[in-house]
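Heads up, one of the protein chains got dropped from this complex, but the rest are sitting where they should.
The letters A and B name the chains in turn, as written, and every chain counts its residues from 1.
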Amino acid sequence: MSFGVIITALLALLLLGYFIGRKRSITLSKERSQKLHSLPQYYGYLIAFWSSVPALLILLFWAALESSFIISAIVTQLPMHLQQLSTDEIGLFINEIINLSNSGLIAEDEVKRQAVSRYNELTEFSTSIKSAIVFILAFVGMFVALSFVKPEMKARNLVERLIRWAMIGCASIAVLTTIGIIFSVIFESIIFFKTVNVFDFLFGTHWSPQEAIREDQIGGSGSFGALPLFVGTLLISFIALVIAVPLGLMSAIYLSEYSSPSFRSFAKPILEMLAGIPTVVYGFFAALTVAPFIRDLGESFNLSLSSESALAAGIVMGVMIIPFVSSLSDDVISAVPQSMRDGSYAMGATKSETIKQVIIPAALPGIVSGVLLAASRAIGETMIVVMAAGLSANLTFNPLEAVTTVTVQMVTLLTGDQEFDSAKTLAAFALGLGLFLTTLVLNIISLYIVRKYREQYE
Amino acid sequence: MTGNTTEIIKLKLAKRYAKEKRFKLYGISAIAVSIAFLLSLLINISVTGLPAFQQTYINIEVDIDSKLLKLDSQYSEQELFRANYSKVIKQSLKTMFPGVKGRKQKRALRQLVSKSAIYQLRDFVIDNPSVINTRQSLWFLARDDVDVFMKGGIDRSLPESDRRLKDFQLVWVDKLLAENRLEKRFNVSFFTESDSREPEQAGIKGAMIGSLLTMLVTMLLSFPIGVSAAIYLEEFAPKNNKWVDLIEININNLAAVPSIVFGLLGLAVFIGLFGVPRSVPLIGGLVLTLMTLPTIIITSRAALKAVPPSIREAALGLGASRVQTTFHHVVPAAMPGILTGTIIGMAQALGETAPLLMIGMVAFIADVPQGITDPSTVLPVQIYLWSDSPERAFTERTSAAIMVLLGFLIVMNFLAVIMRKKFEKKW
Partner (left out) sequence: MIDIEKREEFDIEIDKTVGKPFIDDAKFSTRNVDVFYDDKQAIFDANIDIGKNQIIAMIGPSGCGKSTFLRCLNRMNDTIQGCHISGDIKLDNEDIYHKHQDPVLLRARVGMVFQKPNPFPKSIYDNVAYGAKLHGLASNKIELDELVEKSLIRAGLFKEVKDSLHKPGTGLSGGQQQRLCIARTIAIDPEVILMDEPTSALDPIATAVIEELMIDLSKKYTIAIVTHSMQQAARVSQRTAYFHMGHLVEVNDTNTVFTNPEHQLTENYITGRFG
């Protein structure tokens, strides 16, 4: 029985359970001439839940783990010489078996033929066991739950408790996601740091994962000194902030302190549009228009620039993060109490003096946290740099040269035709770990400052 | 105040007002710069992309000769399908340009027409078998170089070696133009075809369907989960509970985690651990769900918070339970806000590229995906893939695909604005 059929059957059971439960509660109430504690549909919901949800969970759980169990079962039955192959080669072999099984073609190789038939057997076996367990669970759930239905049963309270637990589960997905992120980057990173020294990774100045140093070196397919990447990331983020902070801050100041309401309602959405444009569009624009423009501009000053410069990527990224600076700054500037402004105007200060000397200092924590959020956004930004910054790992602070960033290298390392466990893919996870930790720290500081700031004016 | 003080203040006033004016100017220029950048981006993309909505077609007198097709007088459908249409087209072009000599030129002549002409002719013949052994005047897609030339992308005055079209090819094109055999038409195939190595055949249908399926998965998962989480946190969660605090911190932090990190999560957990296939809308949808959840939760909470407590008190006062109060009164009242937030989250997910690169949605896929477990790509990734192609015709198509993507985003945001306006309740 296929996955889709089981799901459909379970949904049918869910509906059936609802009607049976409802009916039963009404009948019982009439038989015993006893008033129901809750409305009949709550009994229906309860039966519907027990007759489908546990079975569904088991089904999903099974489906998630099925393939890895079957594969490992096949691998243990393989001849010794095949078992001793590397993980990647076994993976390829397994893929071939699965493809053969799906296409129905007959393999010419005896070992493969056996593996295919074993795979087919196991899949069939797993499917029948799975269907059996799921349906037994569904029916048992339905009947046991039905046997509990009594007029005095507090069905509504039980349903509400279920709803509450379901909601807690949904909310907890955020925590699970974080745990998932941490585990997915940490495990691979640990394997990576077994072959590459942590200090060599953090402070090494030579990054070229593609080039093999020695053929026989395990995992050492290249050198992994990530310092040029960190410097490149910082350089581009710095350029972006140099663009975004003054423009974003001045825009926010103008919009909240000077502009008429009608201009504000026109300009604010336009500024926010900058954050809504997909980054791949910015990347294309940076590569197609801004980078050549900067190169031509440089040539007119007799500077020879590469067409992929840190400057082009940084400028475009800066424009992209303007709204992050401006909308948070706008919020905090508007939150500065009017009495501060009044106090300053009453002293004979002009508007700009009031802004510079009273409002900005008062709003500073909020502005700083906006800038930190923008910085975290810039460091993690991928598409603009992938498309406009280039791949050459130069250790340089010169914005006119091409640099590469952490995110660019992650994309390059993981989108090529690499095997999953090579040092190159592992390096991408190590870079991911660094990226996650850096942005995490920035985000937490920023959130903390905002929270403190809100408390101050509430 | 002594007169002296007034004098001192007066002395500096002009300078202070000049500063004031300058400061105000900085503010307005900051906004102007941002808007100018946005405009230049949009104009630039439009100018590059608009030509892609037109495509050059070429008219050929085709002799559908059964001998060239290598068909006997009796033929099966399969033989008709496998017949040698490429030879027919080659021969027809030769007849139109009799003087062509040499292998290089002959090849160039064949390349006036897109490769898709063969399939187009095949389908035409299969649909109308009676055309065999007749002469038909048919319109085919022109090759990308001819198309670029027709759109003014090739400068005749350049030296021949720097041009994609050589002198002899230009002679042919001129002849075709003189005979009205070249024509620009609306580019239907851009919307009805999938990706292709040949720019003139490449379209965005596959990517659009891929995006649609991915969004469907994202929507079906993130909306119920996100809204439930928001309802719990806003309406039921106990205050000062460690677990609830942890959830809140996580949501706020996840909203700012770089999207590429979600790609790593998808790669390691969904693909590596759970064996979800790569490159399919299912995995894309799963990853984008995790990414959009914080947005949906945060905006939904804001919408729930905006429902005045009096509504809750009224329902509770009538003896409704808290769950009933929430689902019968508070959630419906907050629905416009929740939907607006969901649309914004979806728009974000629709434009997202980086995490999808990590989970293999970056492969070249020429088929339209049929379901959520078929390999596919999505619109922004298609844009990324095309932007990497050196052909000029692809640049044009990249911009056009961007216009389509931005079009979708504008529609979605517009919807969100309308929804907010229409259902906005004043309490």
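The criterion applied here is as follows: a contact is a pair of C-beta atoms (placed from the backbone, for glycine too) under 8 Å apart; a residue touches a chain by one contact, two chains touch by 3 or more.
These figures come from a predicted structure and were not determined experimentally.
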item	value
Residue, one of A:A362, A:A393 or A:L435, that touches the chain absent here	A:A362
Residue of A:M340, A:L395 or A:I445 in touch with the missing chain, whole complex considered	A:M340
Missing-partner contacts on chain B, residue numbers	1-2, 5-6, 8-13, 16
In chain A, positions touching the absent partner	261, 337, 339-350, 353, 357-358, 361-362
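Convention: only the chains that are shown with their structure count from here on.
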item	value
Chain A - residues contacting chain B, complex	64-68, 156-157, 159-160, 163-164, 166-168, 170-175, 177-178, 180-181, 183-185, 187-188, 246-251, 253-255, 257-258, 267, 270-271, 273-274, 276-285, 287-289, 319, 322, 348, 350-353, 355-356, 373, 376-377, 379-383, 386-387, 407, 410-411, 414-415, 420, 428-429, 432, 435-436, 439-440, 442-444, 446-447
In the complex with chain A, residue positions of chain B that touch it	9, 16-17, 19-20, 23-24, 26-31, 33-35, 37-38, 40-41, 44-45, 48, 224-226, 228-229, 231-233, 236-237, 243-244, 246-247, 249-254, 256-265, 267-269, 272-275, 290, 293-294, 297, 321-323, 347-348, 350-354, 357-358, 362, 380-381, 383-384, 387, 395, 398-399, 402, 405-406, 409, 413
